[in-house]
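The other protein chains are all here in position, but one chain of the complex has been omitted.
Our next item is chain A:
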Amino acid sequence: MLEVSDIVTAYGKIEALKGVSLSVDAGRITCLLGPNGAGKTTLMYTIAGILRPRRGSVRLQGAELVGQTADRVVSSGIALVPENRLVFPQMSVAENLAAGAYLRRDRSTIAADTERMFARFPVLKERRAQAAGTLSGGEQQMLAVARALMSRPKLLMMDEPSIGLAPLVVAEIFRIVEELNRDGITIFMVEQNAHLALKVAHRFFLMEQGRVTFAGAPGDVAQDDVIRRAYLGSAKVP
């Protein structure tokens, strides 16, 4: 579904991505693991059109996304739940959801989707009129996921959805991820918590120092080494 090939993204002279290639299969959960500073978030922002790569290509169902603006990426069917959630703090929960549906015009289907979000995330319904900045971290994460879903994405990308959250909340987030996937949404997730990620993922990639260094499916390798490298990085990188 998503084909990333040879992406190079740089901040000034420093190349954060040094030729990243990977693919995300339709209907699956794909996880991207790797230590801090590996370039995972940079890759997410590059795919979403927020950052421009020096070279390489990103194709969604064959259509090239590199060179497109972020709003075109959204309308082509990709939504990103960004790292640290980035909800609109002074807007109400309901307004955050409306912002997620910004590119859609049909009021009646937007209203129906809003109700579906409230059914899926009951806590958001309770807090619908409350400013998003006053929600707890877990609630903000739910809101960020719901806001991304309001654009009706084919591919939902999530950047570290578990960061800074209590274990119970993390379990809830992962339950929702699997539920969304069963409903037919393709998931591409960056996750530092490799143990949890390998439990839900169908495929995973390991990124270290701006390169993909390992690709596989959970269970088909000695996972301990991958997990160790996901947290710490390996000593030698070619």
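One rule holds in what follows: a contact is a pair of C-beta atoms (placed from the backbone, for glycine too) under 8 Å apart; a residue touches a chain by one contact, two chains touch by 3 or more; residues count from 1.
Basically, contacts and distances are computed from a predicted model.
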| item | value |
| --- | --- |
| Chain not displayed: protein name in its UniProt record ("SnoaL-like domain-containing protein", "Inner-membrane translocator", "Pectinacetylesterase" or "Branched-chain amino acid ABC transporter permease") | "Branched-chain amino acid ABC transporter permease" |
| Chain not shown: contacting residue from A:80, A:142, A:155 or A:196 | A:80 |
| Per the touch definition above, residue among A:20, A:93, A:148 or A:226 touching the missing chain | A:148 |
| Selected residue (touches chain absent from view) among A:48, A:117 or A:173 | A:48 |
| Interface with the undisplayed chain - residues on chain A | 48-50, 69-71, 74-75, 79-80, 82, 84-91, 95, 98-100, 102-103, 131-134, 140, 147-148, 151 |
